[in-house]
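Heads up: the structure comes next, in structure tokens.
Here's a slice of the assembly, chains where they normally sit.
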């Protein structure tokens, strides 16, 4: 991580934290390099880098989609990212509750479970 | 529609428009009444009625979830509702583009297709 | 349809009606033959033919799964099949309403839409 960051890596670092970028670089290998590049260049460099909606809204959209898509690993990261982008725990609670109506109670219940774990680890809830 | 609106019906009317409420009342029958009540009381009366995040954010969350869930019928309504709640066409374009990254290109492509139809009908795009 | 029915075709005919079997035979071709055989032999001949739960329960399970899976074409057939297997319109209404809680309101709403169409065509609701 001694080189210059690309635009995508910069946004990823703001969202996920510097530690995340370093773990990611340490885990890079000849198998996952293409996925890492895709994530940095397409996801963060091309889409997250666009103006038009702010980063907090982008985080909210992601939390909503990841609950619907049933992807707890990414939800975990993006709940933490949402806090970094200015969402409060109370706002995230509302988003997850709204998912109960549209994605169903099991989706919301799994989402609350992941969020309690993340927020407790970060000292945001007791 | 001559009686007083419940809290849920009031919010639904602001989101979807008065015409929507009237068509809905006209279509009510002994089969779909339970679904209509669930929608008015649970979805709008209990969840949408909550403070904590504003209506525009609730609309954004819904668009994101409905693209992920592959539900074009509801997406159609909630894209129109999102405009009523203050989203711009350009903001909705960004949400749909972000879904390409997380939900996949086919989901985004279907979402753009629905949105073009809705926005053209409403005179929002050429 | 002049030959003897297999076990699977017999069950399919009871569920879907004789007309369905005849349309199906008329549509058989060198491309869809493998799917038709799979449906008759695996789905109906192997699984539906099993004792342990009755046909009405099998229909209820299918309606629940097809709403969750977002497959309106098959839901249409299996709602009609559920009536043939002894489900009432009121029971199917309850199943669809329960899907609002677990699969989300959009799934239930699409399910009610399909059911209204099927039940109206069959003269079961006004």
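Read from first to last, the chains carry the letters A, B and C; within each, the first residue is number 1.
Keep this in mind: a contact is a pair of C-beta atoms (placed from the backbone, for glycine too) under 8 Å apart; a residue touches a chain by one contact, two chains touch by 3 or more.
Values in this document were obtained by computation on a predicted structure and should not be read as measured data.
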| item | value |
| --- | --- |
| With 3 copies placed, total copies in this complex | 6 |
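As a working rule, only the chains that are shown with their structure count from here on.
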| item | value |
| --- | --- |
| Rotation, 0 to 180 degrees and nearest 5, that superposes subunit B on copy subunit C via CA atoms | 120 |
| Euclidean distance of C-alpha centroids - subunit A vs subunit B, Å | 25 |
| Whole-Å gap separating subunit B and subunit C, where each centre is the average of the chain's CA atoms | 30 |
| Length of the line joining the C-alpha centres of subunit A and subunit C, rounded to whole Å | 40 |
| In subunit C, residues with contacts to at least two other chains | 104-107 |
| Residue ranges of subunit A touching subunit C (in the complex, touch as defined) | 101-107 |
| Parts of subunit C lying in touch with subunit B, wherever the complex brings them together | 70, 89, 93, 96-97, 100, 104-110, 112-113, 115-116, 119, 125-126 |
| Of all residues in subunit B, those that touch subunit A in their complex | 42-43, 47-48, 50, 52-53, 57-58, 60-62, 64-69, 74, 90-91, 93-95, 97-103 |
